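Partial complex: the chains shown occupy the same locations as in the complete assembly.
Going in written order, the chains are labelled A and B, and every chain counts its residues from 1.
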């Protein structure tokens, strides 16, 4: 069981990361991934993600462990960018590998639902109007509630 | 000394990510800060973490030498 959880304080290459992860889980027949990136067309000139080292990475590890206990996975990848980035930059890559397709979908979906509202990350974005902090969303609570 | 850490918009409000403070009861530490910052830090939605561990409540905390107290506002949504 491969669990790979990292914070990246510089740009990362999602294709290369996914290729490396896939190579590490030869027994898995299915690999589901989610890539979140800064939208290229939304007028966002920059996104900054601040984190708190003593809690952010341990929080991600705990989330990955929870997913790994809940589903029979061959591997789980959770890579999250921090710092300041521009349009089109990859922000988060989550991938789950399993013998069972539905398991890989569920684990990836689960991790994303919890990442979005449970992570110790603070985000602000810069548009033509200046910097603006991104507020909590009520929707995130609903997303997590799907998993009981 | 002890250290205060300000996350998210609290960093902007404080004008710094970290601040060295004289150890002592939290009330006393906060009393030495600008009033608007102290009020923001005591907002109900701001969680506190002492040396990386979330505190269930902030009442009665005292900072010792080398302690790090982080103020964590609500995290950003999706």
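One rule holds for everything that comes next: a contact is a pair of C-beta atoms (placed from the backbone, for glycine too) under 8 Å apart; a residue touches a chain by one contact, two chains touch by 3 or more.
Fair warning: this is a prediction, and the values are worked out from it, not measured in the lab.
In this file the complete complex is built from protein chains present as A x2, B x2, though only one of each kind is pictured.
Assume only the chains that are shown with their structure count from here on.
Subunit A and subunit B have Cα centroids lying 27 Å from one another. The touching residues of subunit B, when paired with subunit A in their complex, are 5, 7-9, 11, 49, 51-52, 54, 68, 70, 72-78. Residue ranges of subunit A in contact with subunit B, taken from their complex: 50, 52, 54-55, 58, 116-124, 133-137, 139-140.
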